[in-house]
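I have a structure I would like to understand better, so I am pasting it below and will then ask my questions one at a time.
The complex is shown incomplete by one protein chain, all other protein chains being positioned as in the whole.
And then chain A:
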Amino acid sequence: MRKVEVMLPGCESLPDVIQDISPDLDSYYLVKRLPVVELVKEEFVKEILRKGHFTGISVGTRVDNHTVVAVLPSGHLILSVDKDLYQELGLSGKPSKYTGRNATRFVVEIDLFNANHSNGKKQYNRVLWSLKDRLNLTFNFIFSWEPINEEKVNFMQLTRLWDKYVLEDLSIVSHTIQKTQTTVVPKLSHNQSLVSTPGDGQDVSSIYEYIGTISCDANQSFVKSDALVPWAALTVHGFDDSPVSWWRKEHGFHKNGCNLYTILILPDDTYWLYMAIGTDDECP
């Protein structure tokens, strides 16, 4: 996730939970110019990947033009490459779903937890040969790591593994509180009509639009007024240029890379889940 937004309408003072929010900061890092081969080496898989939740994604490259790589906690390394690189890479992959009949983009998936992915095995050697310095596959890589057992083994190992590369602590996860002066808040209840009735501005899609406008800091004058309505919305933004989204399904970028969801919580413990799906995205 890239950003989390919490929206609390009609709330005079923020609850303490949100006020002193401090995400587990010491597990969010940026490595500069990391060769992909470092992510498939057995040592890394054994010491880091198997010992916790490791999620990582390359940043600064676009999923529709460049090569993008992601590592999932399930032990999958996903490479989204263009045709030129795919032909030189020497690893088998699937054509991307979003490039039409003549595929110009391919998705290569490597299962790092596979039994064959260990020293001495043919498959392992092949992967190492493909990703080694031959093709200049280096990325700026963002990752978060939460070790399963709380022993303090963890971070030192990583720095030892990657001591050649610049490791940057992204602890400055910024955290802003914005007070929006608005008296216009839609009224919601659990028996809200889920079907859109055009014009009343109270249906499900209008509410989502309302949340969107507040989040963009725009003028919201189209929703009917009713003050003092306690409900809350939590929006989680993903990365636009990620090669995967929902349940390891492929994610692409045509004109936008919508990759976010919103949970709307109503007072009677009813939850609404909104998921934004972009053009090049598969419905989960």
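Definition applied: a residue touches a chain if its C-beta (ideal position, glycine included) is under 8 Å from a C-beta of that chain, and two chains touch if they have at least 3 such contacts; residues count from 1.
Here, contacts and distances are computed from a predicted model.
Per the UniProt record, the chain missing from the shown structure is "Putative ribonuclease P protein subunit p30-like", taken from the list "TBC1 domain family member 4", "Putative ribonuclease P protein subunit p30-like", "Ras-related protein Rab-13" or "Translation initiation factor eIF2B subunit epsilon". Contact with the chain that does not appear here is found for just one residue of A:50, A:134 or A:160, A:134.
Checked against the full complex, the one of A:55, A:99 or A:215 touching the unshown chain is A:99.
Check A:82, A:109 or A:209 against the missing chain and you find that the one touching it is A:82. Residues of chain A in touch with the missing chain: 60, 62, 64-66, 82-84, 99-100, 102, 104-105, 133-134, 136, 254-255.
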